[in-house]
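Shown next, in structure tokens, is the structure this report addresses.
Removed from the display is one protein chain of the complex; every other protein chain stays in position.
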Amino acid sequence: MACSRYEYVKGYEQDDRILPNVWIVIRIDGKKFHKFANTHKFEKPNDENALHVMNVAGIGVMQEFRDIVLGYGQSDEYSFVFRKDTDAFKRRAAKLLTYVTSLFSTSYVMSWPKWMQQPLAYAPCFDGRIILYPSDENLRDYLSWRQADVHVNNLYNTAFWKLVLESGLSNQQAEQRLRGTLSADKNELLYQQFGINYNNMPAMYRKGTILLRKRVLQFGQDEQDKGRQAIVPLHEDLIGAEFWRKHPEILGKYV
Amino acid sequence: MACSRYEYVKGYEQDDRILPNVWIVIRIDGKKFHKFANTHKFEKPNDENALHVMNVAGIGVMQEFRDIVLGYGQSDEYSFVFRKDTDAFKRRAAKLLTYVTSLFSTSYVMSWPKWMQQPLAYAPCFDGRIILYPSDENLRDYLSWRQADVHVNNLYNTAFWKLVLESGLSNQQAEQRLRGTLSADKNELLYQQFGINYNNMPAMYRKGTILLRKRVLQFGQDEQDKGRQAIVPLHEDLIGAEFWRKHPEILGKYV
Amino acid sequence: MACSRYEYVKGYEQDDRILPNVWIVIRIDGKKFHKFANTHKFEKPNDENALHVMNVAGIGVMQEFRDIVLGYGQSDEYSFVFRKDTDAFKRRAAKLLTYVTSLFSTSYVMSWPKWMQQPLAYAPCFDGRIILYPSDENLRDYLSWRQADVHVNNLYNTAFWKLVLESGLSNQQAEQRLRGTLSADKNELLYQQFGINYNNMPAMYRKGTILLRKRVLQFGQDEQDKGRQAIVPLHEDLIGAEFWRKHPEILGKYV
Partner (left out) sequence: MACSRYEYVKGYEQDDRILPNVWIVIRIDGKKFHKFANTHKFEKPNDENALHVMNVAGIGVMQEFRDIVLGYGQSDEYSFVFRKDTDAFKRRAAKLLTYVTSLFSTSYVMSWPKWMQQPLAYAPCFDGRIILYPSDENLRDYLSWRQADVHVNNLYNTAFWKLVLESGLSNQQAEQRLRGTLSADKNELLYQQFGINYNNMPAMYRKGTILLRKRVLQFGQDEQDKGRQAIVPLHEDLIGAEFWRKHPEILGKYV
């Protein structure tokens, strides 16, 4: 019963190394998280604690895979950007994709009880995909796309749930009320009807969460000691140029 | 801040649909599970409870993804076979690969406390790969390869840990004692020195765990009711022809 | 000016080895051959000599690449089937694809003057594609598809050009006359209006050309001599089972 007779099947594995010198983005998405959110009674339109679980899972991934220079999370999705010249796992697509997806998944489950009252009713599931971006501009546009997406969705959802939860409209009525409205209209509605200045709402809801590696200085630290590295969550605009001026290390050398 | 300006980045996702009419095998492997086993003080050479966690995670995957016709687990790895003509997720490789890997990962973590005394010290991580096999013979050879592998490893490990734990040899001494020995030698050593008939050891350790879908009849059931489907764990030889005669549905129509 | 500084660019070539144990089909198609046929005044609906040029080019490819077990040509296309277990060029897709396409292309140009009166007005161009078929049934269905295609097209074209060239209809009138007709209608039209029994027309036009490797015996040959191998053109039905019974070597061992 030697292995050798069957070992030829190893030869059926195919090489999936990623082209060098391109940005590697891995995006994780929750599978059927609409139902998952309902089952676990997430607060509408944003459940702060559920977002913390996502963020902590994202931080877990970045602590393990050092070549990730940026994470970006919103709603039930998280994107991770590997530096352009990473050679982690020889750039093998399946390795990178599954390690990130698996560790995000297990970290999510393990972080859950620290933030959520209700126990997990069933095992959550995430899909992951790899997208390659040749230029820095492509990468910035990708992240801008995701942040523009959270803006559009969150403004809508904020107005929608105000109408449902506070004005007593049915889901259908709220939908109808918002159909065809522009951003300005929804801002106005929130302000006039509910006294809410949308721009004062929590930045995490409006901007999503950006995870960056930063040196963290500590009190009493020796001058020679450059501080240890930490994963820092930010809730800023990343579409404008300012963000990229402040954090040049993302597109430059990895930290 | 319309999305539209950035949406072109969606066009960078590449089509990864798998060739029709081939067996799709997804294999999950624990990342650095040697260390993981030590940290969590797994029993040597086999930790029955830790294997149960793996099996329960495997069952979770098969309950969710109905086009998986067979699962096979041993040590820290699990293989899943999708039926040849599955159209699940349009056969997109990354979708299939990450859903299976993610659900296996979260199910593993969630099942852990039911079987293991010690809490998880950190989030475990699994990689996954897809391998395609055009013929039934290729598929059988793949599974035979994995089962031959568990045999070779388990016989070695059984002898190794007997020498270390019962005869007081150091790891190096045990390694040296076994170097160059054939299966017959190791069987003989176990019998002569430890009174163990290797073939009487638990089949789960020697053969791994095969997961199949089977109709389960229930007492008092209506005749019209064909019983519900269950995922049944078996610890049998799957290299010989007998297994395939007994379970023709694996290679035939999915159940 | 050493090469070494630049040699890293070699690392950007990607592995494109084809999955083992699948049929590799390469199909060549003429680029804009409608215009090419007009420029070179091909006879309508079939130019026997132009088809000979195609066939001779196909034979040239099969003489060079010994792992091709079958060629099939019709109109301006040619398909080549590599045996399932070929290891030619390590199954690298681009190598197989371009060698076949290039040699077909150059052989076409070189054979042209032997069959055609008019010199080539410009360089013809062919595209090529690779398609993989896991099962024998898939392969047969592929070839049946191409032969059904030549039947449908040739019957139509035969009727069309009879109406145009002999009945003096314009192209539009002929098109209109044939719109919505079934095969039986077109057969009937040919018979009634032009006294033509379609099934008596040249088999090469109706069935295309199948190229097979066969042992050719020669007069006075030694009994021990098994004859040399030749590429033999056939114009037969390959959709029915009979063809495959007569030529078992195609699906079996290569000759």
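As written, the chain order gives the labels A, B and C, with residue 1 at the start of each chain.
By our rule, contacts are C-beta pairs under 8 Å (C-beta built on N, C-alpha and C of every residue); 3 or more make two chains touch, one makes a residue touch a chain.
Computed from a predicted model, the values in this text were never measured in an experiment.
Student: For the chain left off this view, which of C:F33, C:Y78 or C:F126 is in contact with it?
Tutor: Candidates C:F33, C:Y78 or C:F126; residue touching the omitted chain: C:F126.
Student: Please pick, from C:L103, C:M116 or C:L169, the residue that touches the omitted chain in the full complex.
Tutor: Answering carefully, the residue with contact to the hidden chain is C:L103.
Student: Given the contact definition stated above, which residue among C:P20, C:P45, C:G60 or C:G208 touches the chain not shown here?
Tutor: C:G60
Student: Where does chain C touch the missing chain, residue by residue?
Tutor: 1-3, 5-10, 12-14, 31, 60, 64, 94-95, 97-99, 101-110, 120, 123-133, 138, 141-142, 144-145, 148-149, 151-152, 183, 239
Student: Which chain B residues would touch the chain omitted from the figure, given the whole complex?
Tutor: 11-12, 14-15, 17, 19-21
Student: Residues on chain A that touch the omitted chain in the whole complex?
Tutor: Those residues of chain A that touch the unshown chain are 19-22, 132-135, 138.
By our rule, only the chains that are shown with their structure count from here on.
Student: If each protein chain is taken as a node and each touching pair as an edge, is the resulting graph a line, ring, star, complete or other?
Tutor: Complete.
Student: With centres defined as the mean of C-alpha atoms, identify the chain lying farthest from chain C.
Tutor: So the chain farthest away from chain C turns out to be A.
Student: Between chain A and chain C, what is the gap in Å from one C-alpha centre to the other?
Tutor: 52
Student: Roughly how far is chain B from chain C, centre to centre by C-alpha average, rounded to an integer in Å?
Tutor: Taking the mean C-alpha position of each chain, the two centres sit 46 Å apart.
Student: Could you tell me which residues belong to chain C and also touch two or more other chains?
Tutor: 19-21
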